[in-house]
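The complex appears here minus one protein chain, its other protein chains still in place.
Here the chain labels run A, B and C in written order, and each chain numbers its own residues starting at 1.
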Amino acid sequence: MIEGKDTGSAGRKLRFGMVGGGPGAFIGDVHRKAAMLDGKAELVAGVFSRKHENTIATGKSLGLDESRLYRDFEEMARQEAAREDGIDFVSIVTPNYAHYAVAKGFLENGIHVVCDKPFTFKVEEAEELARMAREKGLLIAVTYTYTGYPMVKHAREMIRRGDIGEIRVISAEYLQGWLATPLEATGQKQASWRTDPTQSGVSNCVGDIGSHIENLVSYVTGLKIKSLCANLDIFGENRTLDDNAEILVRYEGGATGVYHCSQVAIGHDNDLRVRIFGTKGSIEWAQESPNYLKVAYLGQPVQVLSRGEGYLYPQAARLSRIPSGHPEGYYEAFANIYSTFASALLKIKAGETPAAEDLDFPSAEAGVAGVRFINKCVESSKKGSVWVEVA
Amino acid sequence: MIEGKDTGSAGRKLRFGMVGGGPGAFIGDVHRKAAMLDGKAELVAGVFSRKHENTIATGKSLGLDESRLYRDFEEMARQEAAREDGIDFVSIVTPNYAHYAVAKGFLENGIHVVCDKPFTFKVEEAEELARMAREKGLLIAVTYTYTGYPMVKHAREMIRRGDIGEIRVISAEYLQGWLATPLEATGQKQASWRTDPTQSGVSNCVGDIGSHIENLVSYVTGLKIKSLCANLDIFGENRTLDDNAEILVRYEGGATGVYHCSQVAIGHDNDLRVRIFGTKGSIEWAQESPNYLKVAYLGQPVQVLSRGEGYLYPQAARLSRIPSGHPEGYYEAFANIYSTFASALLKIKAGETPAAEDLDFPSAEAGVAGVRFINKCVESSKKGSVWVEVA
Amino acid sequence: MIEGKDTGSAGRKLRFGMVGGGPGAFIGDVHRKAAMLDGKAELVAGVFSRKHENTIATGKSLGLDESRLYRDFEEMARQEAAREDGIDFVSIVTPNYAHYAVAKGFLENGIHVVCDKPFTFKVEEAEELARMAREKGLLIAVTYTYTGYPMVKHAREMIRRGDIGEIRVISAEYLQGWLATPLEATGQKQASWRTDPTQSGVSNCVGDIGSHIENLVSYVTGLKIKSLCANLDIFGENRTLDDNAEILVRYEGGATGVYHCSQVAIGHDNDLRVRIFGTKGSIEWAQESPNYLKVAYLGQPVQVLSRGEGYLYPQAARLSRIPSGHPEGYYEAFANIYSTFASALLKIKAGETPAAEDLDFPSAEAGVAGVRFINKCVESSKKGSVWVEVA
Partner (left out) sequence: MIEGKDTGSAGRKLRFGMVGGGPGAFIGDVHRKAAMLDGKAELVAGVFSRKHENTIATGKSLGLDESRLYRDFEEMARQEAAREDGIDFVSIVTPNYAHYAVAKGFLENGIHVVCDKPFTFKVEEAEELARMAREKGLLIAVTYTYTGYPMVKHAREMIRRGDIGEIRVISAEYLQGWLATPLEATGQKQASWRTDPTQSGVSNCVGDIGSHIENLVSYVTGLKIKSLCANLDIFGENRTLDDNAEILVRYEGGATGVYHCSQVAIGHDNDLRVRIFGTKGSIEWAQESPNYLKVAYLGQPVQVLSRGEGYLYPQAARLSRIPSGHPEGYYEAFANIYSTFASALLKIKAGETPAAEDLDFPSAEAGVAGVRFINKCVESSKKGSVWVEVA
């Protein structure tokens, strides 16, 4: 066992509230644990459900004061903004359709925002939120979880330093099998809202998981998509939104790529994988073994880098809590986003300027790009899978 | 994404204190995060270091009230026992040498105990603590982390149900490479205390990691070791304690086994792996891919089971927080031990009787067996690697 | 070690000749070893090089009679056809450009043909050869090696029996890194002819390896490509043919697919991998671990099937020579094509009708489909990566 480190934060904890995340939710509890893992933030308020009795029940089980369990987000935004000890930020973990209105409501009340992805339904909405935040000096984080993994940070830094040369080709996929059957017909909550256009938007599969590919590739490589050609499929019975998509991509500068996301890929759980091929080497990262990174340099054996080892770049090392070989997982990646966001916010609250590394979380701009990507994929596919300009 | 679940606990949080876990510690911070992950317990008191100023610094960084940052564990035990809102349990995360005295001090004051492993230096000490706890109706958990992984629970239940028949052979290993060089000579804290007999006891490698093999195998299979034959090596320069050990094992009932633990196995980080061969099938689990379990039945293809899937036994399912393919890691395993311990303790505090599943954490008796194993390995090796009776 | 089997053939050996495969060749020696591995055929004649002295040298090193080392293929075809003990078939292992003329020459002389892939430059040429063979009652095998692996046979049979239901999505790739640099500039023979349009045809990467994807998917699934949309890249300096291609595919019946082939994928050697997702299950096979097949059924653990085990279908079992766990590789797969071809030919020579299983080798029709695929990919890419009709 090598030297560990104490990741507890000094000074005061941030206070936060939550919209969404009631009974049957998956991601709400993840946000709560992630936000609090490093001791930098404390949940104090919430609207966990459209039904107030559910909010009360969830809130009590979480030990919250009943006076801060609100009927709707507008009430919460107003009242929290008015309190001396009001929340520093809100976490928005509702189905997609509500993101825009809720985020806007809190920004208008001067409250910083953490919002699940995809950011909004429409590009204009996302851009409006980004603009509001800039104008009001507020932070927005869009929780693209996977950029929080230390080995993803290492991959990014390798590319930034030119370790694998100029990027030529990207192959990325996100495969799940849980919607291979029409699970939504059973009333399963996660399946139901994701396959419902009124809650999920114009896309299910690209919106839910394809957007993670887009964000992860963009984050790691810095490449901008110039145009794309997408084929969206609907395989599930009685479904109206896509559950599989294959996408060709052209980036600015000449690299090309191929993305595949699927929810009908039986045998795959949450298989996000990205491979990046440069002129001098290549990188592969897979979400289900997130503590490792495969790297190959021209003419040399493939290497397997392990989180926690001394040879990692500081960008990865500083977000690693325990020694190599002790697996960190999904919560810890998620917590890295919250922890980074909290570092920035604590500095802002203290009147300091956040360092670049404090701002290394997925921004409103990343959220905008994600919404644009989803909409462009749908547009391409609807037109017969033709090439559409993105940038 | 499949249906998640809210693992927040209802009702009041347990209060706990900590002994050990100051600056430079690795496992203290793990205990803190693990104990609090599911919202069932809150850290309120501590002696984090032998130097009081360090305790003050760590305690403040954790937001503790200075009045509950004590000079030594005796003071803490007495004063916390006397408080109305005193701690419900203590977490002991010091180097091994202090476990016995500290645990005894808290038990004497009627305070439940969570103690890191190995439990004590001597078998008699461990037995005494176990007896004290029984007599006083207090709980002891010894934090053998790896039994907290859901797939380990599944393996155990498979064997209990006879899925792989009668056990014949066990092959288990725990390989690390971090002590391949004399790291302790650099002053590295983790290496220094582990290789120091006054802090670590009669064994470094068997005590630190070999004991995890013993516990894991015992937990999963229920087999008792009848006799063993151990070879302990010292490879590191100027070292006085073992850094590698190979052990042959005979279990009651006729099964045999082979264990290998090493801290000089370059290329391995924290590679605990156990394989169990029965008359009808086999099981393999590896700590570095903890969300999977390899299972083979006679004449059938090897299967790879994945945490979070619907086919798992309830014992595994109930300790899994997020859907399959979203990696849970070391913290979550650790948290499962705390969470289970907390469930039992909350029921006791509420005057209820804990269910069997609430008591499914490593007990004082497991701690006793662990100390006996370490001592027997050392005895065997010293006598020329002869067979010694264990049970 | 389980019961093995003697794969030596009874009766007379077939005699064969070879065109191509001189000094510096890779695939020629593979064909020779593969053709002879099971003792069904013997090399007796050849034109190994355009330079007769090279043919003489290679022929002598192989122990051939000098009278059967010819100056050109026309001479060889004529003279062998005229001999009492003339060759039963010819193996054509030249660079692509010569396949058509050589195959035609031997067919015209009534000699059966084994030809490396891709079959010809043009679809019309391939169709002409297929027609000639049909009309003359001659066999043609096009050596798409990978269909020779037993686990590929098993996958095919699984799909034929409906084990994984109706196919929805196919994801296949063939990644190599050996042309990441302009290796042809060094004079390396394999790189030189493949990147030279006069020897290789309209495509390098799709022709050399993309065509294996097409054939493998077609063989395993039986699906016909309806249309495709291909992006071909040229990354290597001073190269005129593609070295990377991403291809979207629509099959008759509604399935969709995505193919990626690359020769600039540093870190990959010969990484052909195909995944097939059906309504009831999925299959994955990777050429670099050819003795295994990953299979997943809805709601069940992933399975890893192993060549040589008793649970395999007869189509796989009969082409497996040694027990499970004893790796069979590239030569053995190649030999399976020759062995099957030889079985058919031996029956024909004996006046018998080959059984269906004797004809389970890649046919002239497969060769035609392959040439069409290559040409359609090039056409699509040239037109701006638009969709083109294939079937």
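Note that a contact is a pair of C-beta atoms (placed from the backbone, for glycine too) under 8 Å apart; a residue touches a chain by one contact, two chains touch by 3 or more.
Everything numeric here is computed off the predicted structure, so don't read it as measured data.
Among the residues C:79, C:188 or C:300, only C:188 touches the chain that is left out of the figure. Of the listed residues C:79, C:279, C:300 or C:324, the one in contact with the hidden chain in the full complex is C:324.
Within the complete assembly, B:248 is the residue of B:81, B:185, B:248 or B:348 that touches the hidden chain. Residue-level contact of chain A with the missing chain is found at 295, 299-306, 309-311.
Mapped onto chain C, the interface with the missing chain covers residues 1-10, 12-13, 23-30, 32-33, 36-39, 58, 60-63, 176, 178, 188-190, 194, 208, 268-271, 287-291, 306, 308-309, 321-332. Listed by residue number, the positions of chain B touching the unshown chain are 164, 168-169, 171, 173, 177, 180-181, 229, 231, 233, 235, 244, 246, 248, 250, 256-258, 260, 262, 264-268, 275, 277-282, 284, 294-298, 302, 384-387.
Methods note: only the chains that are shown with their structure count from here on.
The busiest chain interface, judged by C-beta pairs in contact, is A-B.
Rounded to a whole number, the gap between the C-alpha centres of chain A and chain C is 44 angstrom.
With centres set at the average Cα position, the gap from chain A to chain B is 33 Å. Along chain C, residues 295, 302 each make contact with two or more other chains.
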